[in-house]
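Excluded from the complex is one protein chain; the other protein chains are retained at their positions.
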Amino acid sequence: MSRLAGPLVALAIASGVALLAPVPLAGQAPPSAKTGTPSRTPDGQPDLQGIWTNATLTPLERPAELAGREFYTEQELAEIEKRAQEKPRSPESAGTVAHYDFAQYGLDPNQAKRASNRRTSLIVDPPDGKIPPLTPEGRKRAAERAEARKRSGPFDGPETRPLGERCIWMAGEGPPMLPEAYNANIQIQQGPGYVAILQEEIHDVRIIPLDGRPHVGRKIRLWMGDPRGRWEGNTLVVDTTNFTDRTNFRGSSENLHVIERFTRTAEDTILYEFTVEDPATWARSWKAELPMVKTQGPIFEYACHEGNYGMANILRGARAQEQAAEEAAKAKK
Amino acid sequence: MIATVALVALSLPVRPAAGQDAARRTADGKPDLNGIWQALNTANWDIQDHSAGPGPVAALGATGAVPPGQGVVEGDEIPYLPAAAKKKQENFANRFTADPEIKCYLPGVPRATYLPQPFQVIQGAKSILIAYQYAGAVRTIPLEDPGPSPAPSWMGWSVGHWEGNTLVVDVTGLNDQTWFDRAGNFHSDALHVVERYTPSSPDILMYEATIEDPKVFTRPWKISMPLYRRVEKNAQLLEFKCVEFSEEVIYGHLRKKASK
Partner (left out) sequence: MRARLGVVAAIAGLLLAGAPAWAHHAFAAEFDANKPLKLHGVVTKWELINPHSWINLDVKSADGKVTGWMVEGGSPNALFRLGFTKDSLPPGTEIIVEGFQSKDGTNRAVGANLTFTDGRKLFLGSSAPGSNPDRPSLTPPKDPGKN
């Protein structure tokens, strides 16, 4: 088999879900389409349990070149998959040559399972596939945040580093949940009255009560918000509020409101839809959807903070450079 | 009132009365461990008997002091090997700086169980998930053997099975970085913990853990305690993402110094 044929055959296998399964994936049918009766947990909930991945090639927002195009054709999709396979992630794509090889560690996205998706953007509403423009208040907040960041150097201390680097919160964790660059895996566990969603990075569990209780009091703010769930037919609907203003999902305020919908559309597929609204940030709500497909478990513990040698190395590196600059300046005198 | 109940319960034998089926049942007929639970003791300060003592920060006065408590170790004796006994003494001397809890590290097993914060059991038919409020720690306990652990981890590699009313969890694959308490009781990466969760009433889970580590102890030993259901109608885990509370301790010395 030629070097090219291998990946293509593999692709056919990987995307077989989409090509062969009678149940449509994201964007190919309205989410309300119900197909058969999903299996149930012992306490009667539709069963969403398992290990899932939300890895995808489709970007959140539609690229400008694809304006007006909601879907790729099957041929275009095949082309995209082929190009992705031919172009392994490189250190340069990580922004530096000083980087480990992704493929050696199994972290090239091509090495992991991902759902096929003909959508050109995950955003389905507004129809242009773009996040709505910021409101004046949203722009002001963004400017203030940028200003606050400038008050200290990016390497002054741990607080000036990104949340992911600090092992506090990965941007993809949300909610809404968007794929991480790798280890984009999600475990769903159900018990009577609860659904728990564990994200591999950073071992965070969202525990969603289904008993209709109100949200926690306004003074309680949470990085990942306060989720409340209910079943609408076979769809799990999760309503999340009480965010901190530090989570900052694409410029959001602490009044971010996220509504997620999980529908098991096939044995190995969950359609994940989410709507975000935050009138203090965007003039209108917006909506996206993407499939999650079953993948291999178990999920190994992603203890991030505990082994975060990188943080100390980065700060130490910055101090070493400052000292070198200081000594060079002295030598000049 | 709750505290009184706790003290009484501590002095009781940890097994439910013979023949008594105190467990709620899940729809598939298993003992129902679902719920939010919390230990009500001072084991996180010291799993052995201890008197009250001053805390590490004088400025905190009485609020920072160590509360007294009766131990949770059977016979109150931890059978350390001689070298390990010495190491424990060192740990104790350095406890206010060396305890991994100070750095917001994942707590390991069994310590996660008796940290002074709640945890929640989400029980499925094939696996049981335990989420702990502290540091967002979590364990998945499959009821089918997942095979050996690929590498050591903080919360270990668990497999569970039912013995009557008891969930028995076998935990291996734990690293050597966690302590049992703030008093410096410790273990190696050869640690093997067998936990037993037994409902003794709808709102009490009896917890036992047998601890085996031939690199550190001369024989297996056991801890036990009741765990109480958080019965508040609005009980739920909140976030205790403590990384940011530990950054000064861990990275403070690497901060940029204020320019002169």
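Here the chain labels run A and B in written order, and each chain numbers its own residues starting at 1.
We adopt the following convention: contacts are C-beta pairs under 8 Å (C-beta built on N, C-alpha and C of every residue); 3 or more make two chains touch, one makes a residue touch a chain.
This is a predicted model, so every value here is computed, not measured.
S.K.: What are the shown chains that the omitted chain is in contact with?
M.R.: When the entire complex is considered, the left-out chain reaches A, B.
S.K.: Among the options B:A27, B:A151 or B:V249, which residue touches the chain absent from this view?
M.R.: Of the listed residues, the one touching the omitted chain is B:A151.
S.K.: For the full complex, which residue in A:W169, A:Y182 or A:F262 touches the chain that was left out?
M.R.: Of the candidates A:W169, A:Y182 or A:F262, A:Y182 is in touch with the missing chain.
S.K.: Which parts of chain B face the unshown chain closely enough to count as touching?
M.R.: 148, 150-152
S.K.: Contact with the hidden chain only, please: which chain A residues?
M.R.: These residues of chain A touch the chain that is not shown: 1, 3, 6-7, 9-11, 13-14, 57-60, 63-66, 69, 72, 76, 79-80, 83-85, 87-108, 110-113, 154-155, 161-162, 164-165, 167, 171-172, 178-183, 200, 295-296, 299-304, 306-311, 313-314, 316-321.
Methods note: only the chains that are shown with their structure count from here on.
S.K.: Just curious, how far off is chain B from chain A if you go by their C-alpha centres, in Å?
M.R.: Here the centre of chain B sits 32 Å away from the centre of chain A.
S.K.: What does chain B use to touch chain A in their complex?
M.R.: Interface residues on chain B, with respect to chain A: 26-28, 32, 34, 103-106, 120-127, 129, 131, 136-138, 140, 142, 146, 150-151, 153-155, 177, 233-234, 236-239, 241, 243-244, 246-247, 250-252, 254-256.
S.K.: Quick check: in the complex, which residue numbers of chain A touch chain B?
M.R.: Touching chain B from chain A are residues 41-44, 49, 153, 155-159, 166-169, 187, 189-194, 196, 198, 202-205, 207, 209, 213, 216, 220, 222-224, 298-301, 303, 305-306, 311-312, 315-316, 318-319, 322.
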